[in-house]
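Every protein chain of the complex appears in place save one, which is left out.
What follows is subunit A.
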């Protein structure tokens, strides 16, 4: 019997025949922390008197509170900087960018096992890496020992065919899927995305799918490493890191879910759960106080290009604030070179430094009581943007940009469909 992507990678990294349900101890290639989970991890290591890291790439990212809005967090940053220096870990400084964007740009390669003290570590799965979020103690011990234990997950194969209508993006696909599965529909499972539509998708669009796998409860969101992966790594100056990884044809899947992209319409997740998704037609007209374009889900250059195309020579609605946060320094620089930042500023946006920005309610763009935000992030839980009395809706960067102009949730197909439609298949 053949193997799924999850089984293949864990077989290689554990040195035993890893099958769904088995417990394996696997080598860890990349162990990562962010500034919210790192301090607890470091203290656990200190408690165990461990001062050196063993995972080949051990990295601390200062991104959630970057730059720090208060002294307590500045002190956490000091702790992480000092520990990195002494332990041999790498430090990603304030302004370098969000953990998951930095990981895919610079650190992760196909076939790696990646553990991160952040639930969206699954983002790197789009590169064909077994990448999963864990708590501080697990990551700290994985970082120190260069290995960790896993239960090999059963896999749901998500098979997608057809072409997106103009105005529909991979964000709409994943929101739709989470709506179908429910927030716990894939708990403990691996999602494996494939099929003709996925083959055609850019890496940037693929990252969106893997990023949100955890919102259906999944452990990983995997995509085969193929030509697109190779092109992407090449564009990042890392062609040597590429190698192909595909699931076996006769791999055993617990479920196969088929989706036809032709029929998909833009989706919106309503407050306060990610699986509360509805087609845009049900959301149209909801007045919004703030639009946020950014995060490890949709703060990449492809997203900013789409948003800039819509916002070019337009203005945000007078009652709607617009916040744009490039996910990394690299993305920021590229947006600058392409003139996207000027388009945003002229449209009335405020651009903030690379990082998580307002995503997790630490600082910047905190909602007022009763305020509504349309965000390109991956979570809309109550209190998520710093105020339990705020309301967060999730959508694609196209929906977000167009809605910022209209001042209410609006269907981006209204403007993007005007383009000559691409010939089908």
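Just so it is clear, a residue touches a chain if its C-beta (ideal position, glycine included) is under 8 Å from a C-beta of that chain, and two chains touch if they have at least 3 such contacts; residues count from 1.
We adopt the following convention: contacts and distances are computed from a predicted model.
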> According to its UniProt record, what is the protein name of the omitted chain, chosen from "CxxC motif-containing protein", "Rod shape-determining protein MreD", "Aspartyl/glutamyl-tRNA(Asn/Gln) amidotransferase subunit B" or "3-isopropylmalate dehydratase small subunit"?
Replying inline: "3-isopropylmalate dehydratase small subunit"
> Quick one: which of A:90, A:187 or A:236 touches the chain that's been left out?
Replying inline: A:187
>> With the missing chain put back, one of A:16, A:51 or A:75 would touch it. Which one?
In response: A:75
>> Using the document's definition of touch, tell me which of A:52, A:86 or A:151 contacts the absent chain.
In response: A:151
>> By the contact criterion defined above, which parts of subunit A meet the unshown chain? Give residue numbers in ascending order.
In response: 23, 25, 36-37, 39-40, 44, 47-48, 64-65, 69-70, 72-73, 75-76, 79, 116-119, 121, 133-138, 141, 145, 147-149, 151, 183-184, 187-188, 214, 217, 219, 273, 360-362, 366, 379, 381-384, 386-388
